[in-house]
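Right, I'll just put the structure down here and ask away after.
With one protein chain withheld, the remaining protein chains of the complex are depicted in position.
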Amino acid sequence: MYFGADYYPEHWPEERWEQDARLMQEAGLNVIRMAEFAWTYMEPREGEFNFGWLDRAIALFGSYGIRSVLGTPTAAPPAWIMAAHPDAALVREDGVRVTYGSRRTYCPNHGEYRRHSARIVRAMAEHFAGNPNVIGWQIDNEFGGRCYCPTCQAAFQEWLKNRYGTLEALNEAWGTVFWSHIYTAWEQIPLPWSTTGIHNPGLALNYRRFMSDSYVDYQRQQLEIIRAADPGVPITHNLMGFGYPNLNYFDLAADLDWVSWDNYPRFMGQPDAARRALAHDTMRGLKGKPFWVMEEQAGPTGQNTVAMAPRPGEIPFWSWEAIAHGADGIVFFRWRTARFGGEEYWHGILDHHGIPGRRYNEVKEMGAVIRRLGDRLVGSAPRSQVAMLLSYDSRFALQNQPHNRYLDYPQAFMALYRGLRTLNAGIDIVSPSASLDGYSVVVAPMLYILEPQLAEKLTAYVRAGGTLVVTARSGVMDVDNTVVEDWLPGLLREVCGVTVQEYDSLDDGRSVPVEGSSVCSVPAGNATAWADVLALEGAEAMARFAGEYYAGKPTITRNRFGKGQAIYLATVPDEGLAESLASWLGRETGLSSPVPAEAGLEVLERVTQGGSYLFLLNNSARALSADIGKGGLEYVTENRLSGIISVPPMGVRIIAREE
Amino acid sequence: MYFGADYYPEHWPEERWEQDARLMQEAGLNVIRMAEFAWTYMEPREGEFNFGWLDRAIALFGSYGIRSVLGTPTAAPPAWIMAAHPDAALVREDGVRVTYGSRRTYCPNHGEYRRHSARIVRAMAEHFAGNPNVIGWQIDNEFGGRCYCPTCQAAFQEWLKNRYGTLEALNEAWGTVFWSHIYTAWEQIPLPWSTTGIHNPGLALNYRRFMSDSYVDYQRQQLEIIRAADPGVPITHNLMGFGYPNLNYFDLAADLDWVSWDNYPRFMGQPDAARRALAHDTMRGLKGKPFWVMEEQAGPTGQNTVAMAPRPGEIPFWSWEAIAHGADGIVFFRWRTARFGGEEYWHGILDHHGIPGRRYNEVKEMGAVIRRLGDRLVGSAPRSQVAMLLSYDSRFALQNQPHNRYLDYPQAFMALYRGLRTLNAGIDIVSPSASLDGYSVVVAPMLYILEPQLAEKLTAYVRAGGTLVVTARSGVMDVDNTVVEDWLPGLLREVCGVTVQEYDSLDDGRSVPVEGSSVCSVPAGNATAWADVLALEGAEAMARFAGEYYAGKPTITRNRFGKGQAIYLATVPDEGLAESLASWLGRETGLSSPVPAEAGLEVLERVTQGGSYLFLLNNSARALSADIGKGGLEYVTENRLSGIISVPPMGVRIIAREE
Partner (left out) sequence: MYFGADYYPEHWPEERWEQDARLMQEAGLNVIRMAEFAWTYMEPREGEFNFGWLDRAIALFGSYGIRSVLGTPTAAPPAWIMAAHPDAALVREDGVRVTYGSRRTYCPNHGEYRRHSARIVRAMAEHFAGNPNVIGWQIDNEFGGRCYCPTCQAAFQEWLKNRYGTLEALNEAWGTVFWSHIYTAWEQIPLPWSTTGIHNPGLALNYRRFMSDSYVDYQRQQLEIIRAADPGVPITHNLMGFGYPNLNYFDLAADLDWVSWDNYPRFMGQPDAARRALAHDTMRGLKGKPFWVMEEQAGPTGQNTVAMAPRPGEIPFWSWEAIAHGADGIVFFRWRTARFGGEEYWHGILDHHGIPGRRYNEVKEMGAVIRRLGDRLVGSAPRSQVAMLLSYDSRFALQNQPHNRYLDYPQAFMALYRGLRTLNAGIDIVSPSASLDGYSVVVAPMLYILEPQLAEKLTAYVRAGGTLVVTARSGVMDVDNTVVEDWLPGLLREVCGVTVQEYDSLDDGRSVPVEGSSVCSVPAGNATAWADVLALEGAEAMARFAGEYYAGKPTITRNRFGKGQAIYLATVPDEGLAESLASWLGRETGLSSPVPAEAGLEVLERVTQGGSYLFLLNNSARALSADIGKGGLEYVTENRLSGIISVPPMGVRIIAREE
């Protein structure tokens, strides 16, 4: 298992490197990520390359048993490139062509920028190809942003030509007859920004798809160059978890060899274990296999501000949590806090002065356990009984038309996840094109954009015996973001056995109490954000609204269909309602925790060949117990444990179980 | 009486039209508005016209007894025009030249845009002239916006030349000696935007007048073309009620044959009956005659968001309310919800799927009553005992200089209206140039900009026996937005018998208790937003401040003058104080409800030749009673009613009374 740190040798005197290598080795680190953001340092003038320092760093750390992942430096363009190509700078949604001096300031569609990118990536890949200490590549850094420059406008028009073929098809698909937007030349099509009001939803959704595709395409250029020059060395990109809204991460991950992501639980606001869990499960789900945390928070974060310090024990807790959810690598950001630059307050394991302190000691203690346990886990997979479908198309479309302040795709997704997570049954986050075989329950929050093949797959899944959960705002739109000409939930009407007669947007933030029937525990909770007024067409009501003019109408229905059942949730549940529903689903479908545990204790299991590792994570302020039965060797305390055991606050227990 | 829907045949397959016509007919609809926003559909290329579809639609609906109002499509420019004239796009106050893709994206002063506008309007007017099913025209859609483009700057300089003649006169009128803004060439005069701080108040006010005039002028161009081509067919524009701040609606309405407006009670926040009432009274007041609601809310509104659904009964209630206030036409927006475009969530009577539901049924029930009653009401007028003066000049000037967060022209207007409305005495909203004959009470909130002829008219009104209510911030400015060189209320000092010694802006939101003398009921309420410290010069104090350093100073004064009296209100009243004042005014001047009614029941009367129709509207959650005396035929229940009757929550009663 890789356990390491992000390291920037160019930020420190070369004399210091060896001391860092020794301190890393003592802490159990065995990998560093280097070179991202070092473009000008590596290529001060076009075609003039300077890789000697990096050769030396790779070799020195290698001699301490520390391997390297190399990042391509394209996230931060050199001043000499951007000065030569002023129109390569990104244009923000507010119309501002950005000034040089930060990062991600480039337009991903700009031809000259792509030419420069290709050159540096090719030079690096050729130079470092075959270096035995280089065990992976990372492309760019945290792709994201949207550009509204003329280059992008022209590229978007081309992209649309490829998608629609003719203007007639586009006008028809988007309904441009509304507000007289019928386009009679491709060049008339705008980017959706800075107008007097609102844009066509078809235009707006397709622009988001296009911008996502632009970064996927930009990444692909580098992938091809590296694969050609250094075949066999795996390539990743560091993504940003569940929360990042602007890229289709399934598309971005498809081209990569493995997924890694950047986990900063105390970046903003109080940490939230459910949010971290969802992020890990999402990242694992992108390729359906183990991932890395490429940047794990190692100190207070900070750019122009400084965030609250990680509390004692949090750094290893977060790292174990990642591993429990399927991480095969933990790389802390960063080894030592920079003394300069825009992130001089993004603290690493070491502070500015470079002397080990509390955080170093916490990492070192964890490193000792990793040494005993890590390699046994590599490649093992969490056992998941539930799948949740993540639809970026639906998410993009709802970004354009957020319905109300309280209705939000990720928030609704999170609400359902939060409820399900209390069951400790394991949750996979999967793409709409994923296979659903083997899942006891499939939850599909807000399939707002719903294509026929997905509707058919979900229907087949239920017919074959599965339990499907569908929510309000599903089946609303076709692939062009045009409302279906049918009762909602459209293509899911039959399997759900309900029709939406009308709906009520709870746009003032009110919630509506929901009363469960016998199937839901009491009190069931509240409906928030939205209420569908349903008519039953075969389904039975499991819970009903107890307020508003639709009091008595169903909030949750169950439709037995084929060998399975479809649950329709006519709202966004609050925490109580989400837990009631999850609890009912658990009883109904036999979802279960790997071992019985007190509420609040997170229990996860990574399955290996011939056994498994049980993770008990107590992210609360009081001790919590679990009954681990015959148990096994526990890796943190190095004891053999069995029966009812207690996990202290912020404590982690990892027990080897044999089949 | 016209009762109909806004209809966009171009949004639906032609096969569907007849089904829509039948459903409309069954619901009692007899008018549709069409063609607005269909420019590119009607003229895909310059001079190439396509009206056949509209001919067919007009004829088909006509055959079902449904007449047409045609809208000119200029609110939404074709892409081919805007691509040909990039500088015809409006420039927002933030300096952004807007991107194509919404509506109202044009500059109203742009010569080429006006040339294109004239062509399409002329083509339509000539083509549809004399069509017996076309019973009216609507120009453009919801005029509004402000443009800051170079074309507008040049037009503004011309407008100023016409107004002031010489730069010397302008410099003198505006006091440009302040901050060295003396202009030595017309070309130096800026538009009032994006500077380091504040602009000259004379400049700022005149720019708002100019921008209002620009739209009035733009509308006039179309009026002239239509009148020439299709004489005798009345022309309207759909305005936006009391709330729209940027156009002088008296000017806009002056050129029209009739006024219509767009009523969306659940567009934002909770519906407010007083706000709706004020909007209706204002729209009726623009021309002093019955109006239409051209867009009456028929479902949840929505562009990028979706608003709360109209509650059961609200749609007909709002429509009857409009009629009670003088509407002669109700046109619902829209017939069926669009499946595409930026307003795909602006719901019509039918949902996206086109199948009648709850809202259709509510409209249909109302349609049946309209069939019995409607035509009897047409042309009848509400009986009003009170006039309120609406000064757009004052409103524009206070937009530039809002004094504090709590002092606001429309809010102060509303506060007084809300108090007076509880009397059920009928209120006309009139222009400063209107005749005041016949009104028992004239209320003039914040005549901030006060011209001598208006001061003289108000003084004469009091002298002749009228009761005038004047408020703080009256008589402050001359017509150039320069402070008068006098004690306030300036030209109204004599009639009011008070002088403002100093004033206190309650800019922190505090309110000051007011204690009534014998004339005001106790507790009288609170002063908000502003406090004038008055000296009495002939007037008597009716209520006094009970706090701050001016405790004991008059808050409300009465000055007997000639045969009448002038009331001065030294603040903006809260609801309690406004009701106390209204109640006193009612007793003092004999204002009265058409029939005695429980508090909260709205009572209005439309007077016809030889009789009247009494409207009782219960916009509360409990039953309310009124004593209708000998009564008459009631149109909703079709019973003959008399004496004390009870109106259920959200209920409407309409009783024919004979003189």
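Order of writing sets the chain letters: A and B. Residues in each chain are counted from 1.
Going forward, contacts are C-beta pairs under 8 Å (C-beta built on N, C-alpha and C of every residue); 3 or more make two chains touch, one makes a residue touch a chain.
Remember, it's a predicted structure, so these values are computed and weren't measured experimentally.
Note that of B:154, B:228 or B:483, the residue touching the chain absent from this view is B:483. Taking the complete complex into account, B:403 is the one of B:403, B:418, B:558 or B:606 that touches the chain left out. Of the options A:135, A:309 or A:479, the residue whose C-beta touches the omitted chain is A:309.
In the full complex, the hidden chain is touched by subunit A at residues 8, 10-11, 37-41, 44-45, 73, 76-80, 82-83, 90, 92, 96, 98-105, 145, 269-270, 300, 302-309, 311-312, 337-345, 351-355, 357-359. Touching residues on subunit B toward the chain that is not drawn are 94-95, 174-185, 187-203, 400-405, 481-487, 501-508, 549.
By definition in this document, only the chains that are shown with their structure count from here on.
Here the spacing of subunit A and subunit B, counted between their Cα centres, is 49 Å.
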